[in-house]
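Below is a structure I'd like to ask you about.
Note that one protein chain is taken out, while the other chains of the complex remain in position.
Right, subunit A next:
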Amino acid sequence: MVRAGVVGTHLPTSSLDIFGDLRKMNKRQLYYQVLNFAMIVSSALMIWKGLIVLTGSESPIVVVLSGSMEPAFHRGDLLFLTNFREDPIRAGEIVVFKVEGRDIPIVHRVIKVHEKDNGDIKFLTKGDNNEVDDRGLYKEGQNWLEKKDVVGRARGFLPYVGMVTIIMNDYPKFKYALLAVMGAYVLLKRES
């Protein structure tokens, strides 16, 4: 039997009550809600760190941001990188490198390589769609790149998928709103 009159003394239950599930829980269930959220975050984190360990690259998946490598890669493509020490860097390969002082990595092709007997190399890069080589992008006085600047070598790619990342970086409020909604959904909804 429904007691119709009592509702007025509480938060209204006929309107959207997002805390409804939470209010019926005991301490353990609440802790489990938090744990559930933490586990989803941890799983994503562990998969990412696992990829880092497997590929040897500090950033195994990158998004192409500019059109300097067209027609091979377009803005918004997703690239998969590996960075194994044993693989030699040869002219013609596509590498992702970081220039000192800039934090955004660049995806270009290696056009010249100088190699010493002990394995040290110096190489020069240029974007396929650029007129000139990358010396203008390097640090002041730097004419060559070294192994330590390399983030990884491109092994595979997925077209267009990276546009989502570009949009989220261009509109950070959208990114935070999306994350907040997803987080709230996991935290507030009781799992069966």
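Following the convention adopted for this analysis, contacts are C-beta pairs under 8 Å (C-beta built on N, C-alpha and C of every residue); 3 or more make two chains touch, one makes a residue touch a chain; residues count from 1.
Basically, contacts and distances are computed from a predicted model.
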item	value
Omitted chain, identified by the protein name its UniProt record gives, among "Signal peptidase complex subunit 2", "3-methyl-2-oxobutanoate dehydrogenase (2-methylpropanoyl-transferring)", "Centromere protein L" or "Hemoglobin alpha embryonic-4"	"Signal peptidase complex subunit 2"
Option from A:S42, A:N143 or A:N169 whose C-beta touches the chain left out	A:S42
Residues belonging to subunit A that touch the chain removed from view	1-3, 6, 9-11, 13, 20-32, 35-36, 38-39, 41-43, 45-46, 49-50, 52-53, 56, 58, 190-192
